[in-house]
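Just passing along the structure, written as structure tokens.
Note that one protein chain of the assembly has been removed; the remaining protein chains are unaltered in position.
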Amino acid sequence: MSVRLTGHPLSVSAAMRALSGRGLGGVVLFAGRVRPDLGPSGPVVALVYEIHEMPALRRLRELEGAARRRFGAERVVLWHRFGRLKVGEVSAIVGAACAHRAQAFAATRYLIEELKASVPIWKTERARPSRRPRPRPSRRVGRSAG
Amino acid sequence: MSVRLTGHPLSVSAAMRALSGRGLGGVVLFAGRVRPDLGPSGPVVALVYEIHEMPALRRLRELEGAARRRFGAERVVLWHRFGRLKVGEVSAIVGAACAHRAQAFAATRYLIEELKASVPIWKTERARPSRRPRPRPSRRVGRSAG
Amino acid sequence: MARESVTVLLFGPARQATGTGELAWPVSLGGIPAQTLLRELARRFPRLAPTLRVSRFVRNGRYLARLSTRLRPGDEFAVHPPYGGG
Partner (left out) sequence: MARESVTVLLFGPARQATGTGELAWPVSLGGIPAQTLLRELARRFPRLAPTLRVSRFVRNGRYLARLSTRLRPGDEFAVHPPYGGG
């Protein structure tokens, strides 16, 4: 089982290793990447992710347990990055390894929907690299890297 | 778009790169791995995958097109390995990158189900490393590496 | 050690509306109900008011069930606007 909140880049090959185990024939991974949406102040060039660490970790661990009970997931990855991410960077990797693929698809879909709805993570758009000083970010996890 | 039949190991990080593109926020990957099932002659230690290359490539390209039309998938990975694979090795990587995650899940699920049902690929169980000479495998793609 | 203030954490839109991620909010030693602190925050940061109406609140890492709960000096009180991870 693997829950991780980090300021560093996320690796899908590391996620695959975390999802390894004998008898786990089906692995499904979801990776979220920063999209160049058009924000109110122009095209988005980056997102700043903030996380409230303690309640986020508690909720992620609950989701791990739910994926195991409801879908028979034997390995789970729930990784999220915080700080400033440029367009194209991976913000989250969510995945499940199960004996069979139908369970792995269902578990991974469940995990990403629940992560979005119920884990205290926020993203703020950056329309262009800002030169002026930004407001002091929230402490705990989630300070902007840029 | 990416269709590949290979005798070499498959890399999920290479698959992620193949699924990159501006505006593609949702990436879903399925990886199939050799499971240590119990076969008729004992626990499976390896599988030998054979592929009939020409009709397999043609069908995979049809599936690429279908994923684009039906699910708006802008990048598709349909990779399969042939030859002798040990338990735990990745036999296939199937994935789709779309603007939104619901499409990416639906496309990836569609692709793996269709790959299993309609692409000329076969697996044969090996209960233990065999010392005796094996039957000459089919030519084209799919010769056993072991 | 209890200080004579509540640490208020502001995330996402709440941080944007106030220009800060963290405030030390003075309270009396006996503390104040969460709803009182929210009223004071909305008065000081008018742009924050709409966000507060759609937020959940977390005291010392646990979701707050009732806004009548008293916040005491040294408590951490977090404003959680709707989540947007992934």
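Order of writing sets the chain letters: A, B and C. Residues in each chain are counted from 1.
In the analysis below, a contact is a pair of C-beta atoms (placed from the backbone, for glycine too) under 8 Å apart; a residue touches a chain by one contact, two chains touch by 3 or more.
What you are looking at is a predicted structure, and each value in this text was computed from that prediction instead of being measured.
The chain not shown here makes contact, within the complete complex, with B.
Contact with the chain that does not appear here is found for just one residue of B:8, B:58 or B:100, B:58.
One of B:4, B:86 or B:123 touches the chain omitted from the figure, and that residue is B:123. Annotation for chain B: contacts to the undisplayed chain at residues 32, 49-52, 54-55, 58, 80, 91-92, 94, 112, 115-124, 135-140, 142.
Just so we're on the same page, only the chains that are shown with their structure count from here on.
Distance from the chain B centre to the chain C centre is 51 Å, each centre being the mean of its Cα atoms.
Computed centre separation for the pair chain A/chain B is 26 angstrom, with centres defined by C-alpha atoms. Residues of chain C found to touch two or more other chains are 86. In chain B, the positions touching at least two other chains are 101.
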